[in-house]
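Excluded from the complex is one protein chain; the other protein chains are retained at their positions.
Entry: chain A
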Amino acid sequence: MKMHLDEKIWLGLSFGMIMIFMLITGYQGFALEMGPPSHKETIDPQKVDQTAPFDQPGIKQIGENEYEVVMTLQIFSFNPANIEVPAGSTVHFTMTSKDVVHGFQVANTNLNAMVMPGHITKITQKFDKPGKYLVLCNEYCGAGHQVMSTTITVK
């Protein structure tokens, strides 16, 4: 099968760019640990309230400028709500859902993860800039989906 020389150049360059892009993406994802959240722990979705650590949702300081937030998502709320941390804190979120699939998104950050019944989502973010960040559910979960929100205040 003949291919026009121009087309060979066009496809050769494009393929090369794609491969370089994939190598960079892979390097960032695995060597620099910037990959998307893929935690694999599971939980009985009917017994979230009785299972540690979700029997005591809340925020806990675990080091200097380091916090752990254990959070449950349920229609149409986040527990705990209205979290406050000092500027410069690294926050580790550990989350699960008590009913349907929810989303956990913090506007103006890269925090964006699905929170599914039966699965535990873990995601980490360092909050440098003070301000009030909007947390919202970004996966349709029912009639009140659009009011499912809370805030993270960085002081």
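To be clear about the criterion, a contact is a pair of C-beta atoms (placed from the backbone, for glycine too) under 8 Å apart; a residue touches a chain by one contact, two chains touch by 3 or more; residues count from 1.
Convention: contacts and distances are computed from a predicted model.
Per UniProt, the protein behind the absent chain is "Cytochrome c oxidase subunit 1"; the candidates were "Potassium-transporting ATPase KdpC subunit", "Aspartyl/glutamyl-tRNA(Asn/Gln) amidotransferase subunit B", "Cytochrome c oxidase subunit 1" or "Dihydroorotase".
If you put the hidden chain back, the residue from A:Asn65, A:Thr90 or A:Asn138 that touches it is A:Asn138. Against the chain not displayed here, chain A makes contact via residues 1-4, 6-7, 10-11, 14-15, 18, 21-22, 25-26, 28-30, 34-46, 75, 99-101, 103, 105, 107-108, 110-122, 132-134, 136-147, 149, 151.
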